[in-house]
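Omission of a single protein chain aside, the complex is shown with its protein chains in their original locations.
Now for chain A:
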Amino acid sequence: MSDLVLHDDDLDEDCYRARLFLSLLGLEARRVAVDVVPGGEQDGPAFRAVSPAGMLPVLRIDGQKVCGAGAVLLALAHGRPEWLPGERADFARVAHWLHFAGGPLRATLLMRRACLFGGAGDAPSARRRAAVGALRIMEDHLAQRRLEGGTWFVGEGATVADVALFPAAALCRDWGEEYSAYPALRRWVRAVRALPGFVGMPGIPDYG
């Protein structure tokens, strides 16, 4: 992967998924900033020409566009069995969590966007309950994993599933959820932070 360009927004957690994985892989991408708040550039014709559905981030790999965090993570993990297991059972487990990150876990991302940029506050709502429910699914899984000595979502080491899930847990304080309610997530967040090449983002301080 010689030539990498990332269309990127600093405050967007999907873009952070891509930046985090690039950094963990030791890859450098030239970054092109997309002004999402307040510019709304992701919905303008120039960006839509790059990403037809307005999805961020976009990674160009040797000129080929890959749109959206899930696709970018998979494209980067391809051919790296330590991050994307080749054996069927663990591959299926990673696939399950990637799908979860792009599905029910979106509730946490929507809550964060509403609280940071929409002025929605953190009043009880169906969306908040769904977001808390999604974090709990992760908490419950990690609490069970720990009983058999596991640290990561799948297998013995960090996989692309951990990268896809990490920002939702690490940023939950942005929408008013405290780590103290999620002791298993808190331990796992520390483990991810300790990975070589880890980088933070606004809201995830990188104090080493």
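Simple rule for what comes next: a residue touches a chain if its C-beta (ideal position, glycine included) is under 8 Å from a C-beta of that chain, and two chains touch if they have at least 3 such contacts; residues count from 1.
The rule is simple: contacts and distances are computed from a predicted model.
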UniProt protein name of the chain not shown, from "Helicase-like protein", "Transketolase", "ABC transporter permease subunit" or "Rieske (2Fe-2S) protein": "Rieske (2Fe-2S) protein"
Contact with the hidden chain (one of A:G39, A:P52, A:G118 or A:P183): A:P183
Of A:I61, A:L74, A:C115 or A:A143, the residue in touch with the unshown chain: A:A143
Residue ranges of chain A at the interface with the undisplayed chain: 103-104, 106-107, 110, 126-127, 129-130, 132-134, 136-137, 140, 143-144, 146-148, 178-184, 186-187, 190, 205, 207
